[in-house]
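A single protein chain has been omitted from the complex, and every remaining protein chain is retained in its original position.
For subunit A:
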């Protein structure tokens, strides 16, 4: 799990351990490169997460792994920064740009979107196998509300899972080695546990 001095990662560590993973909290590029999977957690503001990542050269660590086809899982803002940019309070911040598209504010009667919500995963989803009908815990005011096609017919298109809060938004993406969830699987009870187990199983 990438450690860039941010927020509450304890429960994410514990949740992964519960499904049988051995977890190391690290910012060491060698350790992060050697792991079977790398988790990128993230809470708070998009810009602050990007700043934190920059301090440990997280973008390079993530980029190097993905270039080598090595699995990475982004959680919450750890997912949002995989997009091209985030727009918070009218301030645009560059993301890691692994995916095209913008993360911006949800337009709903009640924001933040906080609580347990259903999702619509595609039938061939690996992450949601066995838990497609469960609810997951979301807490966010921003989201990617479009996912433009990554226009190269030679590659398998990303599997995009949608959810709805005042309009649809991206709840999860499975794109080759890069997977991410807008919700918090580590806070989503048994359903979240099953999803993390699906990811851990896919690593070997």
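In this section, a residue touches a chain if its C-beta (ideal position, glycine included) is under 8 Å from a C-beta of that chain, and two chains touch if they have at least 3 such contacts; residues count from 1.
What we mean here is this: contacts and distances are computed from a predicted model.
J.: If you had to name the missing chain as UniProt does, which of "Imidazole glycerol phosphate synthase subunit HisF", "Biotin transporter", "LytTr DNA-binding domain-containing protein" or "Heme chaperone HemW" would it be?
T.: From the listed options "Imidazole glycerol phosphate synthase subunit HisF", "Biotin transporter", "LytTr DNA-binding domain-containing protein" or "Heme chaperone HemW", the omitted chain resolves to "Imidazole glycerol phosphate synthase subunit HisF".
J.: Which residue among A:43, A:102, A:126 or A:200 touches the omitted chain?
T.: Of these options, the touching residue for the absent chain is A:43.
J.: Please identify, in ascending order, the residues of subunit A that touch the omitted chain?
T.: Within subunit A, the residues touching the omitted chain are 7-8, 10-11, 14-15, 18, 43-45, 48, 108-118, 135, 137-141, 163-165, 184, 186-190, 192-193.
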